[in-house]
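Only a single protein chain was left out; the remaining protein chains are all shown in position.
The chains carry the letters A, B and C, assigned in the order they are written, with residues numbered from 1 in each.
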Amino acid sequence: MTSFRNRVNSTLQIRIQKKGEGISFYINIFLSILIFLNTIAIILHSIPSLRASYNQYFIDFEVFSVVIFTVEYLLRVWSIVEQPGFHHPLKGRVKYIFSVWGIIDFLAIFPFYFSLFNTDLGFVRILRVLRMLRLFRLSRYFHALRIISNVMKAKKEELVLSMSFILFLLFIASSLMYFLEHEIQPTVFKSIPDALWWGVNNMTTVGYGDMMPITHIGKVISGIVSILGVAAFALPTGILASGFAEHLETPKSTKCPHCGEIISVAKK
Amino acid sequence: MTSFRNRVNSTLQIRIQKKGEGISFYINIFLSILIFLNTIAIILHSIPSLRASYNQYFIDFEVFSVVIFTVEYLLRVWSIVEQPGFHHPLKGRVKYIFSVWGIIDFLAIFPFYFSLFNTDLGFVRILRVLRMLRLFRLSRYFHALRIISNVMKAKKEELVLSMSFILFLLFIASSLMYFLEHEIQPTVFKSIPDALWWGVNNMTTVGYGDMMPITHIGKVISGIVSILGVAAFALPTGILASGFAEHLETPKSTKCPHCGEIISVAKK
Amino acid sequence: MTSFRNRVNSTLQIRIQKKGEGISFYINIFLSILIFLNTIAIILHSIPSLRASYNQYFIDFEVFSVVIFTVEYLLRVWSIVEQPGFHHPLKGRVKYIFSVWGIIDFLAIFPFYFSLFNTDLGFVRILRVLRMLRLFRLSRYFHALRIISNVMKAKKEELVLSMSFILFLLFIASSLMYFLEHEIQPTVFKSIPDALWWGVNNMTTVGYGDMMPITHIGKVISGIVSILGVAAFALPTGILASGFAEHLETPKSTKCPHCGEIISVAKK
Partner (left out) sequence: MTSFRNRVNSTLQIRIQKKGEGISFYINIFLSILIFLNTIAIILHSIPSLRASYNQYFIDFEVFSVVIFTVEYLLRVWSIVEQPGFHHPLKGRVKYIFSVWGIIDFLAIFPFYFSLFNTDLGFVRILRVLRMLRLFRLSRYFHALRIISNVMKAKKEELVLSMSFILFLLFIASSLMYFLEHEIQPTVFKSIPDALWWGVNNMTTVGYGDMMPITHIGKVISGIVSILGVAAFALPTGILASGFAEHLETPKSTKCPHCGEIISVAKK
């Protein structure tokens, strides 16, 4: 029994799968394809003509998928205690359920059960698309995922701070623009929240063109904000670049082919 | 008395606050929340329906906030002489008042008193949003703030120069576009200042679409300017990235191979 | 015969050409100019007035070019067996034909022959512009091309992963926006595929302005997506920057401190 539970756990937990590991490989491939097809189904279901013609197929596929994902979820909760650090029958399972991956797994099935007992809410249905997040776990890019997340953790303070700068600049610019343009364009710059819509589209350089300053001073401020916006986004880029560079600078070592000793290689 | 003043100063100056440092911690938390609520109040007050219904509450909250900030400001001015480098009763206080943080603290209360004696000016009211800047001081990201500002100081020359390039390119492009498009679109490209509005939105890739070249040569120049604009903004990004990398790479101390002493290495 | 084939092969394979290497130099210059002129011809042929007046010249030039390129292609297939690694008369030639450069060379002539036997398809004609890719081979920037492609290979995992993040964010944002805006703007946000058009133009900050959220929550999400979009594109930039830096920092050889031999250091 424990041995079977252990096999279930290792089958579901295996991340980088190689062909030749038997059934575990095929189960993971099957789940990956199912997740991918679910994503496609959500997109296609939103197209009116397809929805009208094939609605029953979409519902059938959804029921089928949710059954599979529910079984998988329950097996995960059941077998997680075989995982190091999750051994406690209750605490280990609770720990998994509230872990990031546990929540993502739960969100893959929750919207279906929720809408059984409630009126169909668009907002809940959208959660289904989060199923796609699970593809990251199965990915063979798991190594790269860890590098990126390590860099972001190492640079968390600088990144949060530069994002704070950006948000602060956004807020100051939008408030200023409201005070400058409200008198002239009362129906466009109706309030600071409205001006924030202009602000975010100006600073990120989206520039929809539905809100624009028309006063001279407003245009000057807008131009300065655009330039500062682009420059401000250079900060996180620079921080990430140095983060990745730093990550790689752990001393390299190599084995001397002549004497067999391990030597560290200094950077030029 | 001096002892009390010392405690007031250290309470207000403490930057990275930890729980368990008693009243100082709670005062800073209270001030932070008050600053944050003030920011929210400014935003909400700009929404016509909220302003119409709850105007008195906004005024009451503003009066309450300004009283608190005024007391805080006066306490800071009074107690700053306990701070190293600010010991002189007059010069120390003047030094604080005209320091960056002193000005920010003053701008948090000035607009209120200014509008008591004057007609209500939108431009002065906007200064209130600068209160939010004070959140940076209390922040636990103070360390990251110093890193970012050190990097920007170390790279000041290159950053100023690349910004000069950008401004120069902006000016040349806008003037050129004025001469090219003025004849064809006299109501759009009315003057070089008008063309600068096109220029800044083209170079930063905001692209509102309210001003566009229509001649062939104008379109060619516009395209070149867009590409150069994006490339030009790559310069500050690259400079910042190398700045952050450099910051992390310079060892703080090294061992002299001649005498074996540990020496600290100044940044160039 | 073999000696002649060898000379044909080395003439066609030579990449960085210097003046004074005789006919090989002039042949490569001639082919480069012909490729460039073909590109210009494709552009000019699309202009209605030029097409109307000079159609025969375009056809003549096209026939002339295709004859040259066909001869060149056949000579390449014939002589490739002189190239190291392509010695097998059949396998070597098949290997070339299905190599990247082989396919590009084939695409330079295929559309012409294809349209002889079929109705003229615009989609096939477009393949002709791929001829321009061949200019990269003849380029003296071949060294830089190898550096860039090495960096991209070394960072492949991180780049693929950050592109996956971007696509995932794009998909989530577009689906969410569809569910939020579909009720209010049923003719604009018709389906998730339609919303993806908004999504990609928002995240890359193109911002055409033909599709925009109008609900408050939609605008908030849109703003967050814009900021995350710009931030997400900072990831590949940072990865590439560290990739280029790493490329330059790895010493190619070092001295083993144990035995004193010079050893070459393989890239990780």
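Assume a residue touches a chain if its C-beta (ideal position, glycine included) is under 8 Å from a C-beta of that chain, and two chains touch if they have at least 3 such contacts.
Keep in mind it's a predicted model, so treat the numbers as computed, not measured.
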Identified contact with the non-displayed chain, of C:8, C:97, C:129 or C:220: C:129
Missing-chain contacts mapped onto chain A: 205-207, 209, 237-238, 241, 245, 249, 266-268
Contacts of chain C with the absent chain, listed as residue ranges: 39, 42-43, 46-48, 122-123, 125-126, 129-130, 132-133, 136, 139, 141, 143-145, 147-148, 151, 163, 166, 193, 196-197, 200-201, 204-210, 233, 236-245, 247-249
Chain B residues touching the omitted chain (full complex): 157-158, 160-162, 164, 168, 171-172, 175-176, 178-180, 182-183, 190-193, 195, 202, 205-209, 212, 216, 219, 222-223, 226-227, 229-231, 234-235, 237-239, 241-243, 245-246, 248-251, 254, 256-259, 261, 263, 265-266, 268
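Rule of thumb we're sticking to: only the chains that are shown with their structure count from here on.
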Rounded Å distance between chain A and chain B, as computed from the means of their C-alpha atoms: 30
Chain centre separation in whole Å, for chain C relative to chain A (CA means): 29
CA centroid of chain B to CA centroid of chain C, Å: 42
Set of chain A residues in contact with two or more other chains: 193, 205-209, 237-239, 241-243, 245
